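Below you will find the structure I want to go over with you.
The complex appears here minus one protein chain, its other protein chains still in place.
Order as written gives the chain letters A, B and C; numbering starts at 1 within each chain.
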Amino acid sequence: MPETMAMNVIGQKDMLFILPEIILTVGLLAILCLTMMTHKKTRHENAGLMQVSLVFVLGSLAALIWQFAQQPSMEPETMMFGALRADLFSYVMRAMLLAGLGITVAISHAFLERNTKIIGDFYALVMGATLGGMVLSAANDLAAVFIGLETLSITSYVLAGYLRRTTRSAEASFKYLVYGGMGTAIFLFGLSLVYGLSGSTNFSDIATALAAYQGVMHPTLLLMVIMVFAALAFKLSIAPFHMWAPDVYEGAPTPVSAFLSVVSKTAAFAVTIRLLMVIFPGFPAWAELWTILAVLSMTIGNFVALKQRNVKRLLAYSTVAHAGYMLTGLVVGSSAGVGSIVYYLMTYLFMNLGAFACVIYFGILTGSDDIESYRGMVQKRPGLVLAFSIFLLSLAGIPITAGFFAKFFLFQAVIMSNPAYTWLVIVALLNSTVSLAYYINIIRLMVVKEPSDAVNAIPAHTSTPWALGSALTISVAATLLLGVFASQFLNYSTESVKQLVQERPVVVSQGLKR
Amino acid sequence: MSNAVQDLVWLIPVYPLIAFLIIVLGRWTGLLKPMSGSPFVILATALGLIHTLLFLGNWGPAYTAVEQNWTWLQAGALQLPIGYFIDGTGMMMLLVVTSVSLLIQIYTHGYMGHDPGYSRFYAYLALFNFSMLSLVLSSNLFQMYIFWEMVGVSSYLLIGFWFTRPSAAAAATKAFLMNRVGDFGLLIGILTLLYFSWTYWQGLDPQQLLSFSQMDGAARTALAAAGPVAFTVMAILIFMGPMAKSAQLPLHTWLPDAMEGPTPISALIHAATMVAAGVFLIARMYPVFTISPNAMMIIAWIGALTAFVAATIALTQVDIKKALAYSTMSQLGYMVLAMGLGAYSAGLFHLMTHAYFKAMLFLCSGSVIHGCHEEQDMRKMGGLMKYMPITGITYLIGTIAITGVLPFAGFWSKDEIIASAAEQPLLFMIAIATAAMTAFYMFRTYFMTFHGTYRGHGHPHESPKVMTMPLAILAVPSVILGFALSGFFGLPAFSQYVSFGHAHHHDPNLGVMGLSILVALGGFLVAWLMYGQAKVIDPARIASAFKPVHTLLWNKWYFDQAYGFFARNIYLSFASLSAWFDRTVIDGIVGLTAGTVNASGGAMRALQNGRVQSYLVIFFIAVVLLTVVLMWMV
Amino acid sequence: MFEVGLYHYITLAAVLFSIGLYGVLSSRNAIRVLMCIELMLNAVNINLVAFNNFINIEDLGGQVFSIFILTVSAAEASVGLAILIALYRSRKSVDMERFNLLKW
Partner (left out) sequence: MEQLPVLSILIFLPLIYALIVPFLPNEKRLLHTFSTVGSGLLFVLSVLFWLGTTKAGRPAAEFMTWLPQLGIHYNVGADNLSWVLVILTTFLVLMAVLASYTSIEKRLKLYYAMIFTLTSAILGVFLARDLFVFFLFWELELIPMYLLISIWGGPRREYAAIKFVLYTLFGSVFMLAAILGLFFIARSADPSATFAFADLSGVSATGLAVGTQVLLFLGLFTAFAIKLPMVPFHTWLPDAHVEAPTPISMLLAGILLKMGSYGMLRLCFGWFPEAATVLAPYLVLIGTINIVYTAGVALAQADLKKLIAYSSVSHMGFVLLGLGALNAVGFNGAVFQMVSHGLISAGLFMIVGTLYTRTHTRQIAEMGGFGKVLPTVYFFALLIAMASLGLPLLGGFPAETLVFYGAFLSNAFKVIPWFGGTVLTLSIQTLTIISAIGVVLGAAYLLWMLMRVFMGPVFPKWSDLKDATPSEVFVLAALSFLIVAVGLFPNLVSSQFEREVTAMAQPYSKMIAELHKATPKGQIPVISMMSFSKNEGGTR
């Protein structure tokens, strides 16, 4: 293995690599202190808190980009005693997490102002969660994976229950905690087995150890892999393990749902790809596992979403469906396939956060998350309706939006890597046709129908909070332009995955039957 | 000067087209006053007649066919030409069409003088003239098919002129539809001919595709390629066109209903020109028909049967125009019979003479109706000779001409047809019987309208000069035309100019001549006894004596009812069945798939019962199931 | 003499894990659910320490890992109880069946 064990002292190089994380931690602590000091909790102060946290997030993102600009064609090497791995993939993923965090912070301010007095803690928790995510996406050691995952999860449980007064939020967080707790337990049991087999917690050592079991299909080996990826599937809200998602998304405050659907999912995907590519490359049952999960999540996600009346639950099922689409990339496992997943995550981040931002805005205007209450919104807020329609159409994969390009590149990669999976692409496309039905249904309600009484009650034109407004404009711009000017982003994503994966032979499995 | 006239002969149909455009644009832009436009049309037709006569003038002694073609539509290997082709038959048709339509248009000015749609009527007349003249001039079967349908649509427009009357609208639709059925047969016939004779046409200059001048070569290649049976089927398919156009037996019911249209067009279209187009097509396609004997036999029999059936129905008709319509159908039957028997010039000669005296008869009936204030039922007329002498006399001349009494036109042409039927005993008997019936029902109409006492309301009056003058002019050819072209006493024979292959002139068969005159007089006598002054035989008693036969004839052999039954039960039910199928089955399947997607969505949604522990159970089961499935699969 | 080997520890861990699992899935009382999650995590600890001892004695990776797990499970337990209290305040009960406000 190229990298030798790093020398036992944390060098200047290590500090540089985790500079963004450091900035974020400092920001987190600063916010906590500031909230304690400002006991009057006035509107002005809370806005100040949001601006401070935004500054820290952007600072951390700037540090990341500055670092990446220093040596673009970097040689991947492990940091922090082999716990983290500094490669293009980690940079790309961490950049996405920070972007997601930034937008979440921006859109959450307006929501929190109307629903609770204490706001500071929210930003601290969100920054903490993203910190966990960033560690997770750069992890190169089981312990680092566990720590990152747990920081992310536990902060998410608290975030889900942020509005303690309301029972729905408390119930959502408790359910999330119990489900997450069990997931982590199973994940750990799997990890312990991995540790047992390989004797080390470092990815590269584990990889070499497990290479011995390349072809052999031993039941315990299979169980171990399933347990590890079941917990990750829980975090990615993939079909059989997605049951928590709708309830938590509906119960939790909307910015938290947005956060969960994007940042925690991206982090989970990062670690899944890393584990998949580094530790279990030649694993025989790969294609079948992901095919089953992909088909299940697409079908369940889209079909159940048809019947949803609450927009947050609908978006929850839509995230399940999108996870399904992304899994098709994993099925073929080629660098092109997984690279297109990373690109898909980029577009998914902006369109989903944008959609949630609109849901927040509608929530503020109409006070309810029920789709019926959106009727006739175009009369009052045409600009907002246009933005929401763009996001929904992008989620459905309609042209010139980034969603269309992302789906096209993904399915192109799948078929190019292994044409035997054309049927899977057809299933995915049929599912996205079904998905258009419920996306366009929302647009229909907003644009075609006569205004509902909730919409009539909206005053002619109140000023949109600047943070929410700017976040919306960024997301709309990203959704429209990310597709058309995709070539640079595509290069980054495919390149980052190429570094991860030694070009292993594409396992051409003869369909599902052995 | 001579070749200018010859080269510009294609202008003949263009004059009426220009007149049509003048009226349509004039009326639309308001430049043309409402009740005007007729002078343009009459001028256009007159120009056509003069041009034809000039053309005839310096056509030279040899009367060789003149032809000129251009490419109308070119796609891949197929080049569809359009152009003009005039030979003896074509010139005869030109003369008939231009002269008859000119006189009728003059007559129409009187008849339609105070009808609000006056200029619209003349526009339609101009359109019809354009189509008919182009049909006559067309140089190939494809072009003839084009103007075949154009003539069909002009008759649709003219029959349905008073479209506010539901019966007129229904008649127009029925006429056009039946013509479309005929056109369908013609189209398939053309395609089959082209299919079998494709190699022949490839050899020629592409602009000659389907041209009549090359038709005999094509016919022989097609016969060789297709074999006799297929060739006969093709010939009959082509014959389906004339069958609908000239109202032959199966596709004839539209002609009597076409009387819903104004009388001038009954005269022009449903007596002289359009219905004759069918026979003209048979003439043009003679090379195809002659080389398949059973096709000729079928055509002959259809002609004979049509003549016979039409004559029988005409016996019981009370509406003057319907009677004349059935007589037209009968005479057309005669012409088709002649063509079927190979008597090419006889059939066309009868076409020419029939055009003149039948147009005259219809115009007389028009002036009678005009005189009796729109009364068409002969039972409410009678004794009109006193009130309308000119109409009366011309009607008598027409009646004598059509029955084929010696000096008049009808005799010569009909006699030749009967003579040519001499070899076939059965056909000969039908021809003679029809001749008798013709004489009877024609004189019956004459006596019922012009003799006895006036039974109608109000008091009839003679039609104005503008209507009676054309009648007088038309009377002239009805009398002398037959004799002039009979070939006797050194006079030119019709068959010299209009014939197929070698112009043979067989000497008149005196016996047949005598017999046909005898039969005509017999018919006249019976009619005179029943309807004339004598009133010896009471028609009602005879009707009751042959009750079943009378009801059969009264109901026009139940053709209408049969077609009505077919339309309502078979066609409409097919339509409603397919509409039902479309709505329920295809839409049903679509609805089903959407329904199952929704239902399964609902079912999976119910799985989400809100209790964390049930989620975790599913989590655990999923892990176990995945392990088992993958173990079994890999 | 009876020697306690790696497999005894692994079986013990597996048994403990299953008991915890059963506890989480079937208990009506929310607190017992939280306790059972802790039980499962501790089972993993046993597993890790055992592997470390028998497979790779000189490197303390496994034990360090189990310490991490201990701290995290403590954090999780406290957060869990805090949320449970908030839930109790509004639902006046800890019966798991009652927490089904969010469904379909």
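As a working rule, contacts are C-beta pairs under 8 Å (C-beta built on N, C-alpha and C of every residue); 3 or more make two chains touch, one makes a residue touch a chain.
Note that this is a predicted model, so its numbers are computed, not measured.
S.K.: Determine which of the presented chains are touched by the chain that is not presented, and list them.
M.R.: Visible chains that the missing one touches: A, B.
S.K.: Which listed residue, B:F20, B:F85 or B:F176, touches the chain dropped from view?
M.R.: Of the candidates B:F20, B:F85 or B:F176, B:F176 is in touch with the missing chain.
S.K.: Looking at A:V52, A:I65 or A:A437, which makes contact with the chain not pictured?
M.R.: Reading the full complex, the residue touching the unseen chain is A:A437.
S.K.: Among B:Y63, B:W198 or B:Y387, exactly one should touch the missing chain; which is it?
M.R.: Here the residue in touch with the unshown chain is B:W198.
S.K.: Where does chain A touch the missing chain, residue by residue?
M.R.: That gives, for chain A, the contact residues 393, 398-400, 404, 408-409, 411-412, 415-416, 418-420, 422, 425-426, 429-430, 433, 436-437, 440-441, 444, 447-448, 486-487, 490-491, 494, 508.
S.K.: Against the chain that's been left off, what residues of chain B make contact? List them.
M.R.: 28, 71-78, 80, 142, 145-147, 149-150, 153, 157, 160, 163-164, 166, 168-170, 172-173, 176-177, 180-181, 184, 187-188, 191-192, 194-195, 198, 571-572, 574-579, 582, 586-587, 590, 594
We take it that only the chains that are shown with their structure count from here on.
S.K.: Taking the mean of the CA coordinates per chain, how far is chain B from chain C in Å?
M.R.: Centres of chain B and chain C (C-alpha means) sit 98 Å apart.
S.K.: How many angstrom lie between the centres of chain A and chain B, each centre taken as the mean Cα position?
M.R.: Averaging C-alpha atoms per chain gives centres 79 Å apart.
S.K.: Which residues of chain B are in contact with two or more other chains?
M.R.: 605, 608, 610, 612-613, 616, in rising order.
S.K.: For chain C, give me the residues that contact two or more of the other chains.
M.R.: In chain C, 21, 24, 33, 99, 101-103 touch at least two other chains.
S.K.: In their complex, what parts of chain A are in touch with chain C?
M.R.: 142-143, 146-147, 150, 154, 157-158, 161, 164-168, 170-175, 177-178, 181-182, 184-186, 188-189, 191-193, 195-196, 199-202, 246-247, 250-251
S.K.: Along chain C, where are the residues that touch chain A in the complex?
M.R.: 10, 13, 17, 20-21, 24, 30, 33-34, 37, 40-41, 43-44, 47-48, 51-52, 55-56, 59, 61-62, 64-65, 68-69, 72, 75-76, 79-80, 82-84, 86-87, 90-91, 99, 101-103
S.K.: Over in the complex, which chain A residues touch chain B? Could you list them?
M.R.: Going by the criterion above, the answer is residues 174-175, 178-179, 182-183, 186, 217, 219, 222-223, 226-227, 230, 234, 240-241, 243-244, 246-247, 284-285, 288-289, 292, 300, 303-308, 434, 512-514.
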